[in-house]
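What follows is subunit A.
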Amino acid sequence: MIALYVVAAIAVFAAVRAILERNTGRRFPHANVLNFAVAGSLVLLLDHPITLVAAAAYFVGSTLEANAIASTYAGGVKR
Partner candidate 1 sequence: MPDIGGDPLFVLEFGDILHYYTPYTITLFLLALIFTGLAIASRPERQIDIAFGGDAYYAKETTVSEMRFRRFMAIACGLATLGAMGSGDLFNFTLFVSLVGIANIGIVAAVKNRHVLDAAYEYGIVAMVATLPLFGGAALVVATTGTLAIPALAAGGFAVPLVAKAFLALGVIGEGMAPFYAAKAEMFRAPGAPYVIMCSLSSLLIFLRVVEIVITI
Partner candidate 2 sequence: MLGELLHILAAAIISWILFVAVDIFFKLPETGGVVGATAIARDIEAGGGDLAGGTMMGNIVCSPDASAGTLLAACGVYVAGIPGGLAAATLVFIGNRICHDPGYAGTTGAILATFVIYGFTLVGFAASDFIAGMVIAILTIQGLSHTHASRLLGRLWRVRE
Partner candidate 3 sequence: MIEYLVFAAAFGLLLLGLHRKVIARVQLRPGPPVWQEILHALKFSFKSTWVPKTASATLYVGVVLIGIGIWSAALFVVLAGESILILFAIYMLHKIVEHGFGLSSGSPYGKFGGVRSVISAASEIPLFVTIAAIYFFTDSLLLRDIVAYQAVHGPLLLIAPPAAIAMYIVILSKLPYGPFSIVESKELVSGYKTEHFGVWRAGISVIDGTKTFVLLFAFVAIFIGAMPFWAALVIMTIVLVSLSFVCAVTPMLSPFDSVTVQGIVTLLMVGYAAVLWWVMP
């Protein structure tokens, strides 16, 4: 149970940091922490094998999202 509280607290902290950060590039690591925390808390909330898939799907999805945003932010691949 304590693990869940710790994770949730970190999630809020990361969310606040991500919102307050002004520089777009440096927002991503904060959002990344949030993704970790939420993926962890999903599993802690519901202890079931499929939750693992859900957490992984969420994590991969949000990583993909961050990746896409960051790559577009960088201007895309020059060809």
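A word on the picks: all candidates are chains of the complex that A comes from, given by their letters.
Criterion: a contact is a pair of C-beta atoms (placed from the backbone, for glycine too) under 8 Å apart; a residue touches a chain by one contact, two chains touch by 3 or more; residues count from 1.
In this text, all values refer to a predicted model and were calculated from it rather than measured experimentally.
In the assembled complex, subunit A touches candidate 2, while the other choices in 1, 2 or 3 stay out of touch.
Put simply, subunit A touches candidate 2 in their complex at residues 2-4, 6-7, 10, 13-14, 17, 23-26, 28-33, 36-37, 39-40, 43-44, 47-49, 51-53, 55-57, 59-60, 63-64, 66-77.
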